[in-house]
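A single protein chain has been removed from this complex, and every other one stays in its place.
So, subunit A:
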């Protein structure tokens, strides 16, 4: 019996661990370090219709137990992802979750239509929560009506299940979660980064060229845990949880509050082998908890 297997819309995962979008590129770099087939899935870097060069540097700044980034969705564009990146990943036995971004609804729809047809893309992750781009991104994710409309438009053209990535930068995340569920979302991924800022101690000026950036890393975990807990009570579709996951215990915590699977983001930068390490450690954790299958952990906090 595979004690770690997880079944989600479009995704038969051998384990619930996957690198989060934006923290793993298109997998090529980590493929030099370990066999990607070990992973449950990979949430590939956001893909936009056109090539994007992202924001000026510096694009990252360290904070207390966290990191601010303002990469700005740099990616080679839909065509190159379809012809170069996804075929590269096809050599691995792994379902891919393609993160889709855009400026206008039509951009999202166009990318979703084509990328969902790629043979190894098994689900989409709708990026309505990137805080680092002027248009699109978070502007779609903070208004329940707009988020629902976009979800419905993408659902119409996508040939695979659609997960919507929620922003924590809202007053009530459950409102957005419910709106996208009603609009037909097959699942929710959460959370994206928290909008933050750091000033240089010597100059008093912002460190990031973009001035503000998205906060990630262990410092955001309590916020993410609280939000997954709240959203689990508000919707019935699956949740892939993330936000500061850096250890096996963190994975258990996210599943306990209601995540069906868990993504690892910034921790990949600290320890590039963190995903395979967690996957290897999980069975011992299950033994210690007296649990036969990992799914038994999901939602313990609500019982």
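In this section, a residue touches a chain if its C-beta (ideal position, glycine included) is under 8 Å from a C-beta of that chain, and two chains touch if they have at least 3 such contacts; residues count from 1.
Convention: contacts and distances are computed from a predicted model.
The hidden chain: which UniProt name fits, "proton-translocating NAD(P)(+) transhydrogenase", "Dihydroorotate dehydrogenase B (NAD(+)), electron transfer subunit", "FAD-dependent oxidoreductase" or "DNA-directed DNA polymerase"?
Of the names offered in "proton-translocating NAD(P)(+) transhydrogenase", "Dihydroorotate dehydrogenase B (NAD(+)), electron transfer subunit", "FAD-dependent oxidoreductase" or "DNA-directed DNA polymerase", the absent chain's UniProt record gives "Dihydroorotate dehydrogenase B (NAD(+)), electron transfer subunit".
Among A:57, A:91, A:159 or A:249, which one touches the chain that has been omitted from the display?
Counting the whole complex, the residue in contact with the absent chain is A:57.
Among A:9, A:25, A:184 or A:283, exactly one should touch the missing chain; which is it?
Within the whole complex, the residue contacting the unshown chain is A:25.
Where the complex has a chain not shown, which of A:5, A:74, A:174 or A:295 is the residue touching it?
Selected residue, touching the omitted chain: A:74.
With the missing chain put back, one of A:104, A:117, A:199 or A:270 would touch it. Which one?
A:270
For review purposes, identify every residue of subunit A that touches the missing chain, sorted by number.
22-25, 28-30, 32-33, 45, 51, 53-54, 57-67, 69, 71, 74, 217-219, 246, 266, 268-273
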